[in-house]
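Omission of a single protein chain aside, the complex is shown with its protein chains in their original locations.
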Amino acid sequence: MHSKRRKSLYCWLGLSPFLIVVLFPYATMLSVALKQKDEIFTFQATWWPSSLYLNNFIELFTERGFGRALFNSIYISVGATLLSIAVAIPAAYALSRLRMPGKNIFRTYLLITQMISPIVLIVGLFRLFAALGMINDLHALIIAHSAFYMAFAVWMLQSYFDTIPRDLEEAAWLDGASHVHAFIRIFLPLCVPGIAVTALFTFVNSWNEFAMSLTMLRQGAMQTAPVKIAFLTGTLYETEWNIIMAATLIATVPVAIIFAAIQNYLLRGLALGGVK
Amino acid sequence: MFSDTVKGLRPLTATMVAAVALTVGFVGVAAAKDTVRVRFAEYSTKTGPFFQGLAEEFNAMHDDIEVVVEHLPWPEMQQQLITDISAGTAPDISHMATRWMAGFAQEGVLAAIDELMSPEFAASFVPTFLDLQRVDGQTWGLPIAASARGLFYNKELFAQAGVDGPPATWDDALEAAGKVAALSDDIHGIGVQGTGLDTEGYWFYTLWTHGGDIMGPDGKSGFASDEAVAATETYLGLIEAGVTQPGVLGSNREDLQNLFSAGKLGMVLSGPWLNAQLAGEAPDMDYGIAEIPVSTTRGTYGVTDTISILESSEVKESAMKFLEFIFNDENRLEFGKIEGFVPVLNSMANEPFFTDDPRMAVFLDMSPVAKFAPLVPAWEEMAESLKSALAAAYSGDTPPREALASAADKMNALLAE
Partner (left out) sequence: MTAVTTGLRPRTRLWRRSAALTGLLLAAPSFFLSAFVIGYPIFDVIRMSISDVNRFGKIRGFAGLDNFLTAFADPIFIQSTWQTLIWTVTVVGGAVLVAVPIAVILNEDFHGRAIARTIVLLPWAVSLAMTALVWRFVVNGDFGTLNLALTSLGLPFKNHPWLADGTSAFAIVILVGILVSVPFTVTIIIGGLTSISDELYEAAAIDGARPFQRFRYITLPLLSPFLQIAVVLNVIYVFNSFPIIWIMTNGGPANGTDILITYVYKQAFAFGKMDVAAAGSVMMFAMLLGFSILYLHMTRSGRSSHAQ
């Protein structure tokens, strides 16, 4: 026990430089978010606000429509996660289990879809969704996000599926189960950790995506949280730092809670999903 | 579960669906009404609500027109407008920087409004500002905002440093800045902008007051003229004397305003909007506004923003009605009070709000000597290469003449395109 305590000390010491760099911006956010506007640019910069000022947080929800933006973000991220997992599972299963032509071509194709930044494609993307009448439509973002993040989901799931022994399914087939039945009853349950981790990756990417959401969602009520925050910086002459920092803190919370809840699972899930 | 979520959203989105249809130009709107989509960029957090309010008022007065307001932050405005025009989803009316207008007009995406405006309406504008919206003999928009620039100085710091009043010349400015900077390590004499939006504008102040010009009489770039070099050397002199804020190349316009607002900067060149910021953040500060220091010639930078009707609009006349409404006396005065810009209507010239307050009046007084950026399509790219040249010169890495010559070459090449 004693040695574990000492080891813990060394571990924390080893991590501390990085942890400080990670936490420093959060300390900054908290410091600024609790200040009134006229306390941010003062002659002598300070960490502590003169009094705890919570109005920035309240104003975000009551006057700036940030609650709606969070809802939009959640709606898009959940939708994009479900859609990309739904198309990635069969593709990954095919890559992992079936002898099919063009496997390598398909894998290369997936890699290539990742090589072009959405920023570069933004005009084409906008034209496409405008032609479909889907500007200002949250579902356009669900489709676009899943198209971009699905490739990564296929890779992760495939490498995870590769680690599941075939014997189990084969045993089920011998027992007379259909392939579909074996897939759903035997195979999928074993894959839940891998699917969960993949889902998290997609969720986080979609939650944080900025350029596509900015371009395709034009109305204030449709905006996602990152876009809403950018809009707060956007007046010509002044940046509202106190509101921005409060908004950034709030936008971090849902994802941070998910991380904390499943970090162990997350790292183990990936572990099994090693690349072949 | 997915479809449940969709269903759950449905009641919330009745209005959104209609709006989507509008945006993309689908039918689905009551046929009798003209829908006018108007896009504004935000000067402050009050801009959006102000125009939203005007639209509601206007809609209540007109049974046949429905104005729908969208507002966007400035940094995203250009990209979004270009993307929209390229996909055929542009609004009917759009706010823009006047410097983008020439390029847009050249490509035929803006509507010339000379025919749409009544002569009385056109005559209500201060001619200088309306003339700025003309390219190739046609008017492409209305000057929705206009500003001039002046020298803001902190009277308290001036008194502590024993400086009597605002400097009249650049030599005086150097001396005053030196005295103020000597007060403490935390106090800087004068701000010089080195990065971000309007960096080139900060340089025009010195260019024009040294008698230089952006475009010479021969129609070629004036970036590398002797006056331009002297102007740049004036700023470089301030930087090298250590009387500016540290790290000029990292300071954008907002950084300078924040320094001034915190009482850490003796002087800064800025526009009337800074009054609004100071009223909110440093209500007790004792400051004055003077004309830009002079070397040979009085001058200031006049900037307008434009509001245009797009050529793709099918409701141009209704759109013009809305523009006439927002440019009536009452609404313009209200806008001036909210945002603090210089009046663009003749009728406002004697309005006490603009003339009685010395912090507004100084901008009006300088209007006659205001100069403007040229309306050429590739202006943004010229300005970008000028910014890079200025950064090279301010850093001391490249002699001003050499740095400016590269920007002038670039500008001449673009003019020739």
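Per-chain residue numbering starts at 1, and chain names A and B are given in the order in which the chains are listed.
Methods note: a contact is a pair of C-beta atoms (placed from the backbone, for glycine too) under 8 Å apart; a residue touches a chain by one contact, two chains touch by 3 or more.
Everything numeric here is computed off the predicted structure, so don't read it as measured data.
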Per the whole complex, from A:Ile40, A:Leu60, A:Ile135 or A:Leu217 the residue touching the absent chain is A:Ile40
Could you tell which one of A:Leu34, A:Ile89 or A:Ala199 touches the chain left off the display?
A:Ile89
Touching the absent chain when the full complex is considered, from A:Ala144, A:Ala172 or A:Met222:
A:Ala144
Considering the whole complex, not just the chains shown, which residues of chain B touch the missing one?
78-79, 82, 85-86, 103-104, 107, 109, 185-186, 194-196, 245-251, 255, 258-259, 262, 264, 377-378, 380-381, 384, 387-389, 391-392, 395
Note that chain A touches the chain not displayed via residues 4-5, 7-8, 11-12, 14-15, 18-19, 21-29, 31-32, 40-42, 45-47, 83, 86-91, 93-95, 98-103, 106, 109-117, 119-125, 127-128, 143-144, 146-148, 150-152, 154, 178-180, 183-184, 188, 204, 207-211, 226, 229-230, 233, 241, 244-245, 248, 251-252, 255-256, 259-260, 263-264, 266-268, 270-276
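Going forward, only the chains that are shown with their structure count from here on.
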In the complex, chain A touches chain B at residues 37-38, 41-44, 75, 78-79, 82-83, 122-123, 126-127, 130-131, 133-138, 214-215, 218-222, 230-231, 233-240
Using the touch definition up top, name the residues of chain B that touch chain A in the complex.
1-2, 5, 9, 16, 19-21, 23-24, 26, 41-45, 47, 70-76, 79-80, 82-84, 86-89, 186, 253-254, 257-259, 261-264, 273-274, 276-277, 280-282
